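A single protein chain has been omitted from the complex, and every remaining protein chain is retained in its original position.
Going in written order, the chains are labelled A and B, and every chain counts its residues from 1.
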Amino acid sequence: MSLGPAEVAKIAHLARLAIRDEDVPAHARNLSAILELVAQMNATNTAGVAPMAHPLDMAQRLRPDAVAEPDQRACFQAIAPQIEAGLYLVPKVIE
Amino acid sequence: MHEKTIAQLSAGLAAGEFSSEELTRAFLERIARFNPRLNAFITVTAETALVRARAADQRRQRGEAGPLTGVPIAHKDIFCTEGVRTSCGSRMLDRFTAPYDATVVEKLNAAGAVMLGKTNMDEFAMGSSNETSFYGPVRNPWDLEAVPGGSSGGSAAAVVGRLAPGATGTDTGGSIRQPAALCGITGLKPTYGRVSRWGMIAYASSLDQGGPMARSAEDCALLLGAMAGFDPRDSTSADRPVPDYAALLDRPLDGLKIGLPKEYFGEGLDGAVAQVVEEAITEYRKLGAETVEISLPNSRLAIPAYYVIAPAECSSNLARFDGVRYGHRCENPKDLLDLYTRSRGEGFGAEVTRRILVGTFALSAGYYDAYYLKAQQIRRLISDDFQRAFQQVDVIAGPTSPTVAFKLGEKVDDPITMYLSDIYTIAVNLAGLPGLSLPVGFATGLPVGLQLIGDYFAEDRLLNVAHRYQQATDWHLRAPAAFA
Partner (left out) sequence: MEWETVIGLEIHAQLATKSKIFSGASTAYGAAPNTQACAIDLGLPGVLPVLNREAVRMAAMLGLAIGAEVARRSVFARKNYFYPDLPKGYQISQYELPVVQKGQMAIDLDDGSSKVIGITRAHLEEDAGKSLHEDFHGRSGIDLNRAGTPLLEIVSEPDMRSAREAVAYMKKLHQLVVYLGICDGNMQEGSFRCDANVSVRPKGDSKFGTRAEIKNLNSFRFVERAIEFEIERQIDLIESGGKVVQETRLYDPDKGETRSMRSKEEANDYRYFPDPDLLPLVLDDAFIDAARAALPELPDAKKQRFMEQYGLSAYDASVLTTSRELAGHYEATVAALGGEPKLCANWVMGDFSAFLNKDNRDIADSPVDAAQLAGLLRRIQDRTISGKIAKEVFEAMWAGEGDADAVIKQRGLRQITDTSAIEKVIDDVIAANPDQLAQYRAGKDKLFGFFVGQVMKLSKGKANPQQVNDLLVEKLKG
């Protein structure tokens, strides 16, 4: 599997990453090389093998329904890039 | 004082030979002197370290000291530390002050350990040489032109350079064990779920695991004892008791069965490294262990599977860095899309960008089955290989890394070659097993690490097996001349 500049641009958009035009060919080259490395998997037949999402065979633990978090807005917003009236500000969201 | 192990420092503090404040000052002085050369620390917390050292001394006076009370340590800058910059080696978090402590930090604080500062690392733990850090590369104290390994390269360099007696690290594909090997220290990646991931900035959540890095297995046992344990804040944390690792170190190795995977001794392994590893295995036979050749037939698939799973998870884990609530935000975004793409484009370096792109692609419509699902199936095969092996042997041994530390810049433009540095460590993360690297000699003047792999939750056994070797040898006590 090899990726061209247009595909790199599409993936970069999906990942919301600005990539400089001059870096696109290098990314295309590296990504293609990585996908080639990854393609070694294809030689192995995995039909019927259960996918493994987690190393441990455990079930999800359930938490009691209790309010346990105090208001820490001031602390959290002290590290925010832009706030006003307790809200995080972003360029206008268009629906 | 800096030449002592944690166990020795702990004994010295207990005997009143020195105070934690004196000890902390000594290490802070070494950091001030040597860090400009090594770049092992991103942030040094001298003032709070001294405050905590004095508190530890008072605690000792009250008779409430434990083995780590007053012992200075360093934290990899991937662990959130309340009120202290937590950068994860990235421009994205250059000005991020964490509002809370990671569980690992909280537990070590509770044990009375004194944080000296935050160590350098590959950006978001993605790298095997520490060259992807926004704060510049860390240098290997054995050869300042060589890499310390990565991603926990700052922690490894700090320990072997005697800037800290011990440090925390994290290991997603070898990030504790490979730098431990390349720097000549002991590093343990615990079983997935043994150490809480709460507050540890995620790279690949199903693979990440925090662990100790120190000079000896005994020191690692002391650190792990404080770091490990169930955490209700982490759904993947294992709810089982933590053994007294330090008390289990001395068990004899008679009858121990060590498996030697033939796949770990073949093509790609540097001859000089192979020889040192063989000598270590010979030493183990002398200590009473029996060695058996085993096979892990799917080993060669570990890197391909890893470079799907880890990037896929990272592409999602790093989506939260969007310039809205914290972290880097670009200047004057013209619209929302611009805010996202530029903040992220500017905030992330080349390797992180690369992995996000790979992961985004692997999960995208039409490719999921061929990449992600396939990789998870391969993951199962790799895990099954290990389980079969553990029916035959107690631990598995082999080289940690195929080569000794390579030169700075040598592999930086060739990601694939760089990825192969982790060829022996990655499978352990995919299976979620514990793995330990200990120094067993030198090749071309640089340290060589032996990797020990155990079955799930067999950290006590790995530490015991490493400790017995360290009782019989002194590789782990060697220091680079300039830092002795």
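As a convention for this text, a residue touches a chain if its C-beta (ideal position, glycine included) is under 8 Å from a C-beta of that chain, and two chains touch if they have at least 3 such contacts.
The shown structure was predicted, so the numbers you read here are calculated from the model rather than taken from an experiment.
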From B:38, B:88 or B:330, residue that would touch the chain that is not displayed: B:88
Residue among B:240, B:320, B:388 or B:407 touching the omitted chain: B:320
Where the missing chain touches chain A, by residue: 14, 16, 53-54, 58-69, 71-73, 76-77, 82, 84-95
Chain B residues that touch the omitted chain in the full complex: 79-80, 86, 88, 93, 96, 98-100, 102, 197-202, 204-206, 232-236, 312-313, 315-316, 318-322, 324-326, 336, 340, 360, 363-365, 368, 372
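Just so we're on the same page, only the chains that are shown with their structure count from here on.
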Centre-of-Cα separation between chain B and chain A, whole angstrom: 23
Complex contacts: residues of chain A adjacent to chain B: 3, 7-8, 11-19, 27, 30-31, 33-35, 37-42, 44, 46, 49-56, 58, 60-61, 63, 72, 75-76, 78-82, 88, 90-94
Contact footprint of chain A on chain B as seen in their complex: 95-97, 99, 191-193, 206, 232, 235-236, 238-239, 298, 300-301, 303-305, 307-308, 315, 319, 322-327, 329, 333-342, 344-346, 348, 353-354, 356-358, 360-362, 364, 371, 373-381, 383, 415-416, 419, 430-433, 456
